[in-house]
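One structure coming up, written as structure tokens, with questions to follow.
With one protein chain withheld, the remaining protein chains of the complex are depicted in position.
The block that comes next holds chain A.
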């Protein structure tokens, strides 16, 4: 009796611990919480921090671009630095204001409103709450001009998706921000984040000349062993976990998982295709979702399955669900592509090719009317497996509209292999070299 009760209690504790594991790991993978300290980009982080410090302490205005691929940690680095400067301990009166503008602000007017709001100046604009763009800009510039290097609080502007701001009309906002950072007004630091290497080409001449041309590159030079280490770190439980015994067991399990040969192989494949944080997180999230109370550890098989999901070819999956008629049309298109070396085709040609196939077969299993074939063809177009050639005018009849196939040879053959109950003659037709 008592043993049963203790077993039950233990189970309850176990379930609660499991709940904790899910909570911690999900927060890590899904919520993108800022880590304690930037990993892998320490040098760049230090560089940025140094720059910001000069703005904060000496009142030197600055502008800098952080360039790096998606998921390289641009936002993480800049927010980290911003946060640190915001909590600047040395001189509390020089706490930095951090203004963040991102892809939400689709034009300069909205961006300016957002900046005013974040500076808590919206009441100061006076009775005309958010008047015209010109008034607003004039007000903001006035406000920035009033300050001087020594007394006023520095402002940090973080422009996420910097390349989008270059597309705004006249690049007004960029021009003014850079202009302020050039002249001896209130100290500002402008940090632009972008994933485009050629972003400077987008800037107008007058904007470009006001920019300091300082760039920080976040190009990851991760080796595979570092990558493995990162995976391990992402999956392990922190020391602050309530039950240290459980955490130890869990971490031990992760340790053995990472040493598994097949796991290493899978990770190597992922490493070769992309090294950024988010693709790891997606993979690990899929693994984590397969963990439950009944199956409390991550097994190598889970990782294999998750990787299969991540890497599966979406178009081949879609081909799997096509009807046999639609598949036949795709094969006909493939033959046309082979014969005419990728020239665009129209429905009549495809139908003709299909008819040639039917002639060779004596049975009339697939004798469909032209309209039925047209409908199948249109379905393929709807799925964007074929696409009309640009420039072919809307005036042409639908059956003569020129199309291109958006699939390649191997995808079609792979889909054919997997296709349920594919008739042999269709398969042979697809394999044959001539239409």
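Here is the rule we use: a contact is a pair of C-beta atoms (placed from the backbone, for glycine too) under 8 Å apart; a residue touches a chain by one contact, two chains touch by 3 or more; residues count from 1.
Convention: contacts and distances are computed from a predicted model.
The protein name that UniProt records for the chain not on display, among "Transport protein particle component", "Origin recognition complex subunit 5", "EKC/KEOPS complex subunit Tprkb-like" or "non-specific serine/threonine protein kinase", is "Origin recognition complex subunit 5". The residue touching the chain not shown here, chosen from A:240, A:397 or A:424, is A:397. Within the whole complex, the absent chain has one touching residue among A:41, A:56, A:164 or A:190, and that is A:164.
If you put the hidden chain back, the residue from A:84, A:196 or A:232 that touches it is A:196. Checked against the full complex, the one of A:110, A:143, A:358 or A:413 touching the unshown chain is A:110.
Against the chain not shown here, chain A presents residues 15, 19, 22-23, 26-27, 29-32, 70, 102-106, 110, 113-114, 117, 163-164, 195-196, 278-279, 282, 285-286, 289-290, 292-294, 309-310, 312, 314-315, 317-318, 320-325, 346, 348-349, 352, 365-366, 368-372, 375-376, 382-384, 395-397, 399-400, 420-421.
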